[in-house]
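Supplied in structure tokens, the structure appears directly below.
Not every chain is included here, but those present sit where they belong.
Read from first to last, the chains carry the letters A, B, C and D; within each, the first residue is number 1.
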Amino acid sequence: MTEHAILIRNMNKYYGSFHALKNIDLEVKRGERIVICGPSGSGKSTLIRCINRLEEHQSGDIEVMGTMLDENVDHIDEIRREAGMVFQNFNLFPHMTILENCILAPMLVRKIDRVEAEKTAMEYLARVKIPEQASKYPGELSGGQQQRVAIARALCMKPELMLFDEPTSALDPEMISEVLDVMVGLAEDGMTMVCVTHEMGFARQVADRVVFMADGQVIEQAEPETFFENPQNERTKTFLSQVLGH
Amino acid sequence: QEQGGRLKTVLDRGSLLCSGHNGSFLGFAEVDDQGKWKGLDIELCHALAAGLFGTSEGHLEIVPISWAQRWPALQSGDIDVVIKVSGWTQSRDTELNLQFSRPYFIGAFQAMTKTELGVKSIAELDGGTICVAAGTSTELAAATYLQSKSIKVELLTFENGDELRNAYYDGRCDAYIEWAPSLAAARLDAPDGAEAHVILPDVIDLEAEGIVVPEGDPKWLDVQNWMLSSLWFAEANGITSENVDEIRANPPSATIEKFLGVTPGYGARLGLSDDWAYNMIKEVGNFAEIYDRSLGDSSPYGLPRGINALYSNGGVFYPLIVD
Amino acid sequence: MPISIFGAIRKKYFATPTDIVVSSILAVLVLWLLANVIDWAFVKAVFGAGRRDDCLAAEGACWSVIASRWRIVLFGLYPFEEQWRSGVACLIMVIVAALSCVPYFWNGKRLLGLWLSGFAVFYVLMRGGFLGLTPVFEQNWGGLALTLFIFAAVCILGMPMAIVFALLRRSELPWISRTMGLIIDTIRSLPLLTIMFTFAIVSPFVLPDWAVGDKLYRVIVGYAIFFACYQAEIIRGGIQGLPAGQEEAAKALGMGYWHRIGYIVLPQAFRNALPPTINQIVITFKETSLVTIIGFFDVMASGRAASGTAEWSFAHVEVYCFVALIFFVFVFSLSRYGAYLERRLGVGRR
Amino acid sequence: MLAILKNRHVRDTGFQAGFVGALVILIVALVVTGKANLEAQGLTSGFGFLERSTGWRISFSLIDYTTSSPYWLALVVGLLNSLFLGAVSLSFATLIGVTVGVMRTSGNGMAELVGTTFVEIFRNVPLILQLLFWYSLLLSLPAPREVEPVLGVFAFTGRGIYIPGLNITGLSAFLIVVSLIAGASVNLWLSTAERFKTVSVAVRRKWKICLWLGVAIVVFAITWWGRLPETPFFTIPEHRGLNYRNGIRVSPELFACIIAISIYGAAYIAEIIRSGFNAISPGQGEAGHALGLSRWQIFTRIRLPLAIRIVMPTLINQYVWLFKATTIGIAISFTDFFMVVSTAINQSGQTLELIAILMGGFLVINYSIAWVLNRVNDAIKLKGTQMRI
């Protein structure tokens, strides 16, 4: 068992001829909580999606939980099982109830029997504070509730690592905090987390490290204190002044 | 297919696949009120099945089939034999790799027209319109005849027998060329009465209708020929479905004794049981009976035998020698 | 502000001078047509079995032919004494069709189970050969039962094919999707008749003997492939209507290809594609009538056989009307149901 | 070794090779079996038969055809007949369909009722039944002897519909239609193509005048060249003996096909048109009203053009589908392409070759229809990104 949850070395990603990620190096230790930020189009989503192979990278190495992300299909499956992901648009399955959303993957992928899976699911739904919605359909929930279900669904797979891609950016202001609360709770329980977000308050509160990206490159990494109080790079400064200025 | 294949295939299968119709063809293949096939062609199918298996009951499948599909269906084995008023033409015989049995029905092509037109011969139809069935030898014969006589008429073709007749009744054409049996049937059946129509005497052509089997299968062809011959033989010798048991019990001659399978040989040579002719007669009767039920006096059509009678009655048919 | 009935009628039919003219002309036309049809179909018509001679004398419709020969239209060549089996079988098919309109059955497994079991009962009942039921071979099936049989078989066979085609068509592997696209486009631009014709006539030549089978089944296979190509495009449309995030979310949960397809993509795609699917099924049912041209004894052919006898050969229009009515009842109720579904789904769409 | 099998690229390549390979093998196997089976039956394969003379008639032909014409000519006759039937009936279907579609969205209750009834009846009964029905109806018209021509020039008889006409060959009539369609297409191209955007309207109008002058000359030339020898150029039907002479006779088979396909197609097209009208936002009509345009002007200048643009893609599919439906003509022996091929199979036994020709013919025609209509669609479709209409 390696001590690294994620290890990215010299990774490059192209969309056609567009160089979306340039020589990315990133290490995430087990139990570490990383916040990635940066201007729009800087490649944050792309990076996080490369980690569980929703996008394919072209060169360099990615290792997740000690498994090398290569062309071997078993490795890809392995990594996806270990990394839970939460999207900006929730992406709940609208034709299934909340509970079914949560038990589907454990039953199919982890081969857990239904009773067991439901038990786990109800636990996590309780944890994100919506156990009473279990038999509703996603369309009947508010955005904030849906995002919490999405988190619970990912947790039901008992991942070692959680990836968040702007989990609050599609939400109305009053719902953002209820989702962030859940994420803070998760962080406090010691989950390894990589989180793309513009919620700087959240970054300050829970992040072990903030990674700043621009133009497909990692420009700066630092602990939140240092990052917010004393950014080194010009780009970072401009960005922070914009984001915090609001 | 190897020699004798179709006969063996049929016997092994235990049932005969015979051609039917997708709809009806008056007098030859119709459906009665109970949904059962009847008509001359159908009776021959029954005769064949009875000859092959002792009885057609449970051994005969009439496969509905359209005109256009009878050859491909025969070649592909969907049906074993085409008994579907098919004229014997050279191109069919040679290019299509079909083999015809001896004719079992002679249809003279004639024209029927409305009495009120006062037309006496086809030549007087010049400038009119004539209906004819599409893609059949009728169409070809009519076209050739009209061309050779320089009669200028418009030929209209129809795929379907019903359509054709109705077209004529409805005045769609001045005359209607078909072989005589259909004409007579149509005339008797005319909505405005038989008297309103007249069949012109000109014989445009003759068509000899035979049973069709694939080429290169002589044994299967033999069965067809001898089935027909047997039906005429029975007629010539006065053997009917009524009296066949009686005659078999005390055969008047050694030939008939052999024919009815009392003494062996008549069937074995064909690869059939020796009493096959008896079974056949027992079930469908002799040719006269078949004809009578389908087209003759016992049918609504009441079509006289005419040329289709045995030679002894002024017709062209005759049995072969049973030895 | 109360509005009188006359006001409503005026507003709807005679709002402007143009409306008045149009409405009046159309009304006269409709009334004239209606009067003629009623006159022919009822007033001057002959009812009751076996009244051929009355028919010949009458000016109106001769429903007598239907009274005498309706069993042929419905059951075709099926043995007379056994026709109750054919009737029951048809009824079962109708019930199956009706049941599949009940939302309870709207999931893959139940629908499949319903149709398969319904179809099996239909087949066994028609074919016989057990429990003292005499065997009746396919050649003797006919009329409505044959039409329903072909229709059901085409749907049951075609639907899974359509799914496979659709999945291949949108495969990420370029050669597979391109080849499948070519096949689908080619078959879609051929007339159904030529496909049926080819499968009926040509396939025996190009298939090895053991694979030939009965002509009926060959034509069904051909029709099913044709159906599948159209339906595949419909399903593909349904799949494309899904947000990309659905598949990604499933991938991120570690679900494999078949799980994603089976649990996430297809159930939603079918829901999206329901209205066009019903439309396609309606068309399929109507076009089943084409088999008569390649020599089957379906309800069209049996209709023609019903008037194709010396006795009744003048009464074909009446038989056509009867057959048209049969089709109309089936097709109209199906398409109305489709329209209802479309509205229902349209309202519920978020 | 196992690792290689787990490699995604290897797998992908494997699947693709497997799929395409299996398909190729299947096709090869079918062809080989077919050849063997046919040889076993002693049938000669190959396209040599196309040169042989047919020996059968074709009741309706746009070009010269006799019983001694070769097979390929018969096939051409069939193809032209199919195209002719398709062109005529699709035109009528469009005309009727648009009318009914408009009726259903007109706001006049009576028109809506009639339109709805029309669509529901004709969409819900199989085409083949409708065809047989119209055919029986046409055949039950009285015989020519008993018919007095309507307006002195149109005779509706059980033997066909007689209309006044030019005495020209069918082929030249066909060519005239083709040149008119070509003229219309070029016209459309001139008015919509991007490259003529910079040319002023006045200049473009001059071009169009030249274009139509050219078309007129071509049409006239074709007409002149296609005159039937020794007949007056223009004739009207008249009684002669048992039949009508002169004028143009439309056979009941053709006429029934045209009616049936037009009406069946119209029912479908009406639905498409209706959905097109419903998709136009009411604001468009209101804007027209506010500008003082009349109802008719709003309809012709705004709603109809918009509706056509909206439904064009759906219509294209519908046209291809309807063209395929013309094969139904075989049910009443209209000698279209399919009927000719079917007869040819029956007469020559060259099943495989003829089926190949049949499919090839339809593929070419349908792809051409779709291609042309898609060009039209590209030419007229709404410009720009804002699709809200």
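Here, contacts are C-beta pairs under 8 Å (C-beta built on N, C-alpha and C of every residue); 3 or more make two chains touch, one makes a residue touch a chain.
The structure displayed is predicted, hence computed values, not measured ones.
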Number of copies of each distinct protein chain, complete complex: A x2, B x1, C x1, D x1
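Heads up, the rule we're going with is that only the chains that are shown with their structure count from here on.
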Shared chain contacts [chain C and chain D, defined touch]: A, B
Between B-C and A-D, the pair joined by more C-beta contacts: B-C
Centre-most chain [mean C-alpha coordinates]: C
Chain B-chain C separation of Cα centroids, rounded to whole Å: 37
Cα-centroid distance, chain A relative to chain C, in whole angstrom: 50
Separation of mean Cα positions, chain B and chain A [Å, integer]: 83
Where chain D touches two or more other chains, by residue: 136, 330-331, 342, 345, 351
Where chain C touches two or more other chains at once, by residue number: 201-202, 204-205, 292-293, 316
All chain pairs that touch each other: A-C, A-D, B-C, B-D, C-D
Touching residues on chain D, where the partner in the complex is chain B: 40-43, 55-57, 59, 67, 135-136, 139-144, 157-159, 240-243, 245, 251-253, 330-333, 335, 339, 342-343, 345-349, 351
List of chain C residues in touch with chain B within their complex: 56, 68-69, 71-72, 75-80, 83, 137, 139-140, 142, 200-202, 204-205, 209, 212, 214-215, 292-297, 301-302, 304-311, 313-314, 316
Touch list for chain A against partner chain D, complex: 71-74, 76
